[in-house]
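With one protein chain held back, the other chains of the complex are shown just where they sit.
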Amino acid sequence: MSDQEAVLDIQGLSVDYGVGADAVHAVVDVSLRLARGEVLGLAGESGSGKSTLAYAVTRLLRAPGVITGGQAWFAVDDGPAVDLMAADAHQLRKLRWSEISVVFQSAMHALNPVMRIGRQLSDVIRAHRPGLSSSELKQRAVRLLGLVGIDGDRLGSYPHELSGGMRQRVMIAMALALEPKVVIMDEPTTALDVVTQREILEELIGLRDRLGFSVLFITHDLSLLIELADSIAVMYAGRLVERAPARTLFDSPCHPYTYGLRGSFPALSGERSRMTGIPGSPPDLRNVPSGCAFHPRCGYALEQCRHDTPKLLQLAGGTADRSVACWLHDGDRTPPAELTDHPPVVEAGNTVGGAA
Amino acid sequence: MSVDVDPELIALPDEPVVAVRASRLRLPRSPKILIGFALLVLFLLLAVLGPILAPHDPSATTADLLQPPSGAHWLGTTQSGQDVFSQLLVGARSTVLIGFLAGATATALSIVVGVTAGFVGGLVDDILSLVTNVFLVIPALPLLIVMAAYLPQSTSSNPVVIGLIISLTGWAWGARVLRAQTLSMRRRDFVESARVIGEPRWRIIGHEILPNLAAIVMSSFLFTVLYAIGTFVALAFLGVVDVSHWSWGSMLFWAESLNAAQVNAWWWFFPPGLAIALLGTSLALVNFGIDEFINPRLRAAGLSRKVARRAGLPRRAKLGLTPVLGGHR
Partner (left out) sequence: MPHLLRRLAFYLVTAWAAITVNFFLPHLMPGDPVQNLVARSEGKLSPQAVDALRVQLGLSGHQSLWGDYFRYWGQLFHGNLGLSTSFYPAQVSTVLSAALPWTLILVGTATVISFVVGTLAGALVAWRRGSWLDGVLPVSTFFQAVPYFFFALVLLIFFGNDLGWFPIAGGFDQGMSPGLSLPFVGSVIQHGFLPAVTIVASSIAGWILSMRNMMVTTMDEDYVLVAEAKGLPGRQVVGYAARNAILPSVSSFSLSLSFVVSGALLTEIVFSYPGIGFQLLQAVQSEDFPLLQGIFLIITFAVLAANLVADLVYTLLDPRTRQEA
């Protein structure tokens, strides 16, 4: 991927909570590239740093979060890319929502309970595009609601008058109000029931196809990403451990953690198979294991894994852009068969989605 | 019965304070709370030792009429030559005593009403809430004046009686707060599990609920004492309460009715007024501390000045502007 294509280029971003000796390293040296129109899924357990990363990129992280290093280059139309880490309040304000917007996890808490949703949709438009008349603003708001399938006469409703699914749709409509290049979605469907979840995700895909924005989709549910994402990045204990195109990640995960994640949820079709989880629990970020943070739970751990933290390595061979942070794939080593590009087809039912 | 949005509800800590272990007690270190506490102790001492320390009999008249502060009379004298300083010291006792007595009675009453209403619920809750709200809305001072006015002469000079009727108007607020907290706690897991196990009600209230309410009860107590002192002083100022007993309020009564203001005898009414203000401030400051203990978000958190400067960060991060280490934002 050439530099011109990346709309968001995160380089070596590190984020701590707190300052000094007691600081907790929530994100450590993460580099990611988001291309125009790409849907990048960011997956991991709670505490993996995925949400922290997303909020830190937009400088929306609450205290005591502190960014301790790295840059986040954002491509703007008029001029060179802007490093969001170095931007001042004025620049950030300009970029926010018009170029990058965020969909929060719980729409009930993310919508102002005492303001009508029409007003919440239009105030951001007014802030960034002054000079629009109020009727124009209203028209745009109606159109936005129409985008997500909500009737225009709901403009005067308050958040508590809408159902959970509708609220989340309003959030998505709101995020698209200024036609941004990047939309960050922080577990947007976690609070919803499965049926609504499906509907919203499908709408999202449709919208993305129509409007062509990039999406950074954060979730702990890997299974959602297979249909939604173009590529997936997996985080563990604040670090990036694997990145690959979505389908490839599912078919042939290279990192033991990803492999374990994939085996953690059952396929809906195909024969029944034994589920493997990942033994142990995610590390306490104040007490991260030495070397590779995953090694205590890893079935393939080597001696080196206990001492040296693996760096993200580009995998040679294969068609697409793949990287993994694991000593198993380092240099001349031969990784176990199930962790290669072409894993053997396992006993019936274990490939995701049934028939490949 | 609809419940208003109670701000006190939000102040409850996320984790129940199960047992007040010493390690859990993060005692506040902020200076204003320590000052408040120190002042409070000072006034309590004054209340106890005042009459002993007073150089003169406060009611004794002398020939030095309306003298400004001097060596002989540290705070000057009144219209009839009485020593203001002695009046202040002696008056401290009844003022502080009645304030704390009324505060304690009112707090006890509010615990009984509030916790019962919150815990039992149903019709009992409806009735108790109604009574609480009625007492809350009815203006206290006019009611007290009417009540005190009808008391026979002998009773109205009894400080205990005064304290009691003041507490009758001061319990409602605490009851409302405690009811709200009890309600929210009743639904919490640790209370539910106690119920399921079959613990008797009184045990649940005594062991599970009350310890967690401790901080709020304390805060409510201090607030009520503040109110009681203010009300008592007001009643004395108006002359509703027997003014032959010395208290800060009665000092102000005499100062007002003998026109101390008009003759610029500031030393006469400044001391009691200032004393009341300081006592009130100390109570409020200690209350601050308790507030911050209950709601950690109110604490003056953020980085210490040294750490912040060394790291090149602002002391308090602005919302929406995550600080970058080494940056100049």
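A and B label the chains in the order they appear, each numbered from 1.
Everything that follows uses one rule, which is that contacts are C-beta pairs under 8 Å (C-beta built on N, C-alpha and C of every residue); 3 or more make two chains touch, one makes a residue touch a chain.
What you see is a predicted model, and the numbers here were worked out from it, not measured in a lab.
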item: Which residue of A:Trp73, A:Trp97 or A:Phe294 touches the chain not shown here; value: A:Trp97
item: Residue of B:Trp254, B:Phe269 or B:Phe293 touching the missing chain in the full complex; value: B:Phe269
item: Full-complex contact with the absent chain, from B:Pro51, B:Pro69 or B:Gly239; value: B:Gly239
item: Residue in contact with the excluded chain [from B:Leu141, B:Leu164 or B:Leu258]; value: B:Leu141
item: Residues from chain B at the interface with the omitted partner, ascending; value: 1-2, 4-7, 10, 32, 130, 133-134, 136-143, 145-147, 149-153, 173, 226, 230-231, 233-234, 237-240, 252, 256, 261-262, 264, 266, 269, 273-274, 276-281, 283-285, 288, 291, 295, 297-298, 300, 302, 314-316, 319-320
item: Missing-chain contacts mapped onto chain A; value: 58, 60, 62, 92-98, 101-102, 104, 106, 109-115, 123-124, 127-128, 158, 160-161
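In this text, only the chains that are shown with their structure count from here on.
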item: Complex interface listing, chain A residues touching chain B; value: 19-20, 55-56, 59-69, 85-86, 88-89, 92
item: Residues on chain B engaged by chain A in the complex (per definition of touch); value: 302-303, 307, 311, 313, 316-325, 327, 329
